[in-house]
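The structure under discussion appears below in the form of structure tokens.
Every protein chain but one is kept in place in this view of the complex.
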Amino acid sequence: MPILSVRNLTFTYPGVTEPALAGVSFDVERGECLAIFGAAKSTLCLCLAGAIPHLISGQMEGEVIVDGLLTRAVRLPELATKVGMVLQDPENTLFNITVGGDVVFGMENLGVPRDEMAARMEEAMTLVGLAGFHARMSHELSGGQKQRASVAAVLAMRPSILILDEPTRELDPLGTEEVFGLLARLKERGTTIVIVENDPDHVAPLADRMLLLRHGRVEVLAPPREFYARVRDDPKIRFPQVTELYLALQGRAALPGRIPITLEEGIETLGPLYRRVCH
Amino acid sequence: MAAKAGEFTIPLAKMSIKPVPGRVDSKGIVSSIFLSLAMIGLLQFAERLDTFFFGGLFPVAGRIISITMIGLGTMLYGLVGGIIVADINPLIATATGTSPIAPFWLLTNAAQAVCAWLVGARFKNVISWPCVVAYTVAASVVLVAMYIPLHVFYFKMPWQKMLNLYAFQTLLSIPVPAIFLRGLLGVIRNAGFVEE
Partner (left out) sequence: MARLLYTFALEGRSWVTRLHPMTMATLVLSVAIVAFSTLHLGVLGATLLVLLLFMVVGRLPTRTTLAPMVLILPLCFFITLIQTLARPEGIVASWNLLGREITISAVGFILGLRITLRVVLLAMILTIFFTVVHPAKFTKALCDLRVPFKYAYSFTLALRFLPLMLEELATIKNAQQSRGYDIDQVNPFLRVFRIFPLMVPLVLIALRRASTIALALDLRAFDARPDRTFFVDVNRGPLDLGLRAVGLSAAAVVLIAAIAGWL
């Protein structure tokens, strides 16, 4: 049974006639990583997390079922144990003065016993590579550290699904590497991840499937190679550099192998052509 | 109940149609806190003038900013929001060492929030000149009335000799905050922060 089911989801913001989401349907399996592209992706994430309809007004139709719970039928605190959401700007998700205070914040709100909090805090902070940081002041951390602390704060609540809405948008390249390194480790552990991210070089190797939203509808839902093959002529989609190169050369040279999405695959696929041409 | 265009009771209060407590959900509380922090930042520019006016005994610039921001918070989020804007400010100013006498302002600031609440409740449209002027007049008068006991009992000042200074304070703290507040409310509405 999928851990996340979306059935005919339609959402319209107040005062607007055109729906942001129109009849969106898809499933996410446990342990899968789904990357979302296109328009209204943040709106979709808010629906998955339950912020719509509980916090954000508008007209919502259809269903979102998270680990067996219908989002519109349960309270948001109950959903918080099932789905954790990490927002774009980590400054807006670290509320406490110390990192430790932030990591335990969600657990405190849920009434987790104190002894259990200490263990879960330690576990979450070790997982994100911030072990020993609990006494550090949140505003002193680097961008990458702040975002990792945000992830730790969400992981400490032990959600079934982790949703990340452009988690590296405000980060420098080093911070971006740190966050994606963390996500790769989480995926290896079997965490279900839904991610909105505009950095194709990092997302493509991570995602099991990619979803493209256009005009509020699901236009493409496919594994990365098939996804890029289907959207190759879409000027609004950014490709991993090796994929872009491969697709550009595909019409002009006989290229072996499948579409590469990582640098290593690109070397393997395009290497022979390069050596033929250049030597 | 949908409001007509240009007509509001409490513009941003979605959670409660009553000005008491007003909007006390996360958004209301956090927004009030942030307005208070904005007030702290803006008070930096009031420091020089107020220090000149007897070391802060007769604040003019600080009063302009506090009347504006506390009025804004109350009119947007109701009485509780206004009190948060009003009273977080002196606590934070003391906690961060920027103004050790700030706790004196706990009551005077809260009084401004109460004035804004009382005045705002009487107007259908708070984004209007009559409303903001009525509020700044009420707040200025109440502040003078509250500062007299503070000056007399705490600082042992001869209040009769301070009347000119009270008058000068009041003269400035009616029109200037009214202009600022009306401008801010209009901008906030036009920026789309208003919810029906």
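Labels A and B are assigned to the chains in the order they are written; within every chain, residues are numbered from 1.
One rule holds for everything that comes next: a residue touches a chain if its C-beta (ideal position, glycine included) is under 8 Å from a C-beta of that chain, and two chains touch if they have at least 3 such contacts.
What you see is a predicted model; the values in this text were computed from it and never measured.
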Q: Specify the residue from the set B:135, B:166 or B:180 that touches the hidden chain.
A: B:180
(Q) Can you say which of A:110, A:247 or A:273 touches the chain missing from this structure? (A) A:110
Q | Which residue of B:84, B:143 or B:174 touches the chain not shown here | A | B:84
Q. Please identify, in ascending order, the residues of chain B that touch the omitted chain?
A. 24-27, 29-31, 33-38, 40-42, 44-46, 48-49, 51-52, 54-57, 60-61, 64-65, 68, 72, 84, 88, 91-92, 94-101, 103, 154-158, 161, 176, 180, 183-184, 187-188, 191, 193
Q. Contacts of chain A with the missing chain: which residues?
A. 49, 51, 54-56, 75-77, 80, 84-85, 87, 89, 91-98, 100-101, 104-114, 117-118, 121, 135, 137-139, 153-154, 157
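Criterion: only the chains that are shown with their structure count from here on.
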Q. Between chain A and chain B, what's the gap in Å when you average each chain's C-alpha atoms?
A. 42
